[in-house]
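In this view, the complex is presented without one of its protein chains, the others remaining in place.
Going in written order, the chains are labelled A, B and C, and every chain counts its residues from 1.
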Amino acid sequence: MGKLRIAVAGVGRIGKIHLKNLLQNDDIEVVAVMDPMEASRHYAKGKNIQFIASSYNELLEIADFDAIVICSPTDTHADYVVLAAKKGKHIFCEKPLDLSLERVNEVLKVVNENNVKLMIGFNRRFDDEFKKIQELVQNGAIGEPHIVKITSRDPEAPPINYIKSSGGLFLDMTIHDFDMARFVVGKEVIEVYAKGAVLIDPAIGEAGDIDTAVIMLTYADGTMAIIDNSREAAYGYDQRVEVFGSKGMVQANNNFHDSHRLYNSSGIQAALPLHFFIDRYAQAYKTEMSEYINSLKNGGKVPVDGQDGISSLKIGLAAIKSIQEKRSVHIDEIN
Amino acid sequence: MGKLRIAVAGVGRIGKIHLKNLLQNDDIEVVAVMDPMEASRHYAKGKNIQFIASSYNELLEIADFDAIVICSPTDTHADYVVLAAKKGKHIFCEKPLDLSLERVNEVLKVVNENNVKLMIGFNRRFDDEFKKIQELVQNGAIGEPHIVKITSRDPEAPPINYIKSSGGLFLDMTIHDFDMARFVVGKEVIEVYAKGAVLIDPAIGEAGDIDTAVIMLTYADGTMAIIDNSREAAYGYDQRVEVFGSKGMVQANNNFHDSHRLYNSSGIQAALPLHFFIDRYAQAYKTEMSEYINSLKNGGKVPVDGQDGISSLKIGLAAIKSIQEKRSVHIDEIN
Amino acid sequence: MGKLRIAVAGVGRIGKIHLKNLLQNDDIEVVAVMDPMEASRHYAKGKNIQFIASSYNELLEIADFDAIVICSPTDTHADYVVLAAKKGKHIFCEKPLDLSLERVNEVLKVVNENNVKLMIGFNRRFDDEFKKIQELVQNGAIGEPHIVKITSRDPEAPPINYIKSSGGLFLDMTIHDFDMARFVVGKEVIEVYAKGAVLIDPAIGEAGDIDTAVIMLTYADGTMAIIDNSREAAYGYDQRVEVFGSKGMVQANNNFHDSHRLYNSSGIQAALPLHFFIDRYAQAYKTEMSEYINSLKNGGKVPVDGQDGISSLKIGLAAIKSIQEKRSVHIDEIN
Partner (left out) sequence: MGKLRIAVAGVGRIGKIHLKNLLQNDDIEVVAVMDPMEASRHYAKGKNIQFIASSYNELLEIADFDAIVICSPTDTHADYVVLAAKKGKHIFCEKPLDLSLERVNEVLKVVNENNVKLMIGFNRRFDDEFKKIQELVQNGAIGEPHIVKITSRDPEAPPINYIKSSGGLFLDMTIHDFDMARFVVGKEVIEVYAKGAVLIDPAIGEAGDIDTAVIMLTYADGTMAIIDNSREAAYGYDQRVEVFGSKGMVQANNNFHDSHRLYNSSGIQAALPLHFFIDRYAQAYKTEMSEYINSLKNGGKVPVDGQDGISSLKIGLAAIKSIQEKRSVHIDEIN
């Protein structure tokens, strides 16, 4: 078999990361890149890539490839996935497929009908820290899980315009934590209770969103999870997971700039957590793409599939409903 | 002024701690001890204490003292406090005053009418770790508090008989965390949502209680707190507090047996947290009693008063109601 | 058997610690205290102690006791031990017995002839941190020890007058580390190479001493130890031990004021080590005295004896010689 031929649609912040990682992967060849922005196309030039397209249609027509990596804006995901699936291409798509559960169901139907593989970009599952936690839990190191605790705080809030169209905190940010809650114990969530507040920036409230939240999840067997979120942690990106069980507890901590300790008369100082996701999850993005390529090559299942996307979306929609109706919401209420 | 004359009622596990700390305090004299158990009275003998009584009435009649430290069983607290207050004695009483809010209100009325000082034994406020957190928060080190996280897990469940009469997890165990939630940010809680499960021992469920819980508190200004509890942490007593705010975060960790790190081919090993409250809070009990004595000597307020007892009790009762009615409960519903 | 009757000679800084710990020990009775200073005698009064003497002779004449705890100035140690031994009293003596090896040998001869027990106050052996290290090494947790590392830095230099009569850094400060080097691996040192400098205060140099030193010790089997000392660590008392061996490594860290971590935009802050020995070794002093009392009661060996004092003194004298002659010194050269 020759090398897998990969196309990349969208070369923005995340697209650049994926493109760079793909170019270092000896198992594949990046044969085409698409971006409507001149600057992004310019970035891709000089990287020995055959086709540089400015529209998705152009890309699908002219390029001959096996799989596509979709990193374009969220509102294009569903359409792009459908079009690629119909052409028989395997797909890696950044989360979320869509903010509408109905639309996501439609998209997955097309994907299934066309028998292509679809992987959703929940990058944190590939982070060495969280993978280790998941493995230890799975291997019984802490016995039966009882309480999951996820801390997820961004260093700074996104622009108000982004917030207006992102689906809000639960769908643009916490959705990663909902996926983590499922991933780390391998169980499905059945109930959601959420509480939110605008404590950082009133403009976020005016845009109809919250900036601080605490969410309680319940799994079918009674295991409970608590997630706490903030749009703005003064000390940088805070990404921690703890799982407590019948035989012990396991924790994953942040990654820090370095390990130095400075002792002086006023105390002991240490370096801050890596500032944001591009640094913190550099290794995760690399592993994520590598595992995606492996699943294509080896014919196995993709590590994160459409159903994972749906499950997290449903928890997110339940959290929104919980806030609106000030009550706990069963996942079956979301359809 | 001569030395303060102190009586101690109840010389069980906690009573012994308080008695020992009192005997080392040069500002006071322990003049009387009461315990219905022969063994406990025997323990007190040979410590140069004037009166050793076997009943509370006997103690009140024969002994001449300024203040009493009540460490007898919970169901005696209310009566003992009332009797002491009517005799004009200052009182330190282990928590809780009573499991009934109505009864606690009656007791406090008597205390106020007799103009005596009543301190409630929320020992954790005097722990150096948590005091440091409270001070840093109060001094603005983290700006405005947004999220409080309290982990509180016991190393082993109490006997089923204890659970049957203790008022249950929220009133015998979480009540300390409710007090901590108020203490650490100096704000009142207005809403409670609780979720519980029986994941450790079915017998606890049969006794009508839960053994694992997650509780979400909301303060008037939108600040949120999450508490997680377990009756049984395989690795020992787990007592941590984290407060996240607009300018930073502060954390208190457990106290460990020692600081050793053992590196070998299978990993790095460290010592466990101190096993339970007697070790973990040894310093706290000492400071607590010393601050109580100071407040008597110097005529100031006691650091934890009857209203603190009521506030935590109300949060506990709201948590019970929340579990029963599967909804969030406003603190004003508890009366 | 009635309670052991203990006398305390010298109630300065260390004497007060020992006295306080003895007064809390239910196995003994403190029957006499001696101090030439009025203030120290005043301190001892009101503690229910039978005899308060102002001279050592007076103490020996009037008081009837089984054992004595000597915490008087260093230059009195040898005489006091000899006098007590001749009266058949067991003796706990603060280190060092004397700065002269000859005199120490004479003293031990008298001790042996009179068949009394003599314990030397190397308090650090009783520190829970270092004890744990010693136990792990002894139990084979790291296999055969290869490299011992001891960091020992004081928070501030003593007064110049003290330095002039203390025997210098190696005999007043490093002597504890020499004992630790022997204790932690249970082996004898045969060679010493030392290097010192005056980097903190020229007055220390003018007084004939050094304030910063690095010492390399070799044990008979080739195991090596390195000690580093400073009279002044800006961040407080720094007391760490590491032992590296064929199967691993074990480390003991400092004890800190508390465990808090404060995260803000400028970094992460933590509390400093406990400032000096009175705080850091509070537990060690307590355990030390308790083990001494136990060895008297139970008839066993004292945990640190005169030979331990001699061994550390010889290493100290070898270190001094090493500095003077700029070469490594074999322990057999010291006699």
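Annotations
FYI, a contact is a pair of C-beta atoms (placed from the backbone, for glycine too) under 8 Å apart; a residue touches a chain by one contact, two chains touch by 3 or more.
The shown structure was predicted, so the numbers you read here are calculated from the model rather than taken from an experiment.
Contacts of the undrawn chain with the visible chains, over the full complex, involve A, B, C. Checked against the full complex, the one of A:261, A:297 or A:326 touching the unshown chain is A:261.
Touch with the chain that is not drawn comes from one residue among B:110, B:198 or B:272, which is B:272.
For chain C, the residues touching the absent chain in the complete assembly are 143-144, 146-147, 149, 151, 153, 193, 195, 197-200, 212, 214, 216, 218, 222-224, 226, 228, 230, 232-235, 238, 244, 246-249, 326-328.
Counting over the whole complex, chain B has residues 233-235, 263-265, 267-272 touching the chain that is not drawn. Interface with the hidden chain, as seen from chain A, comprises residues 24, 128-129, 132-133, 136, 141-142, 247-255, 257-265, 271.
Methods note: only the chains that are shown with their structure count from here on.
Put simply, the chain farthest from chain C by mean CA position is A. Because chain B and chain C share one sequence, their contact can be compared position by position; here over half of the interface residue numbers appear on both sides. Once the centre of each chain is set as its mean CA position, chain A and chain B turn out to be 42 Å apart.
One finds 58 Å separating the Cα centroids of chain A and chain C.
Work out the mean CA point of chain B and of chain C, and you get 40 Å between them. Counting partner chains per residue, chain B has residues 247-249 touching two or more of them.
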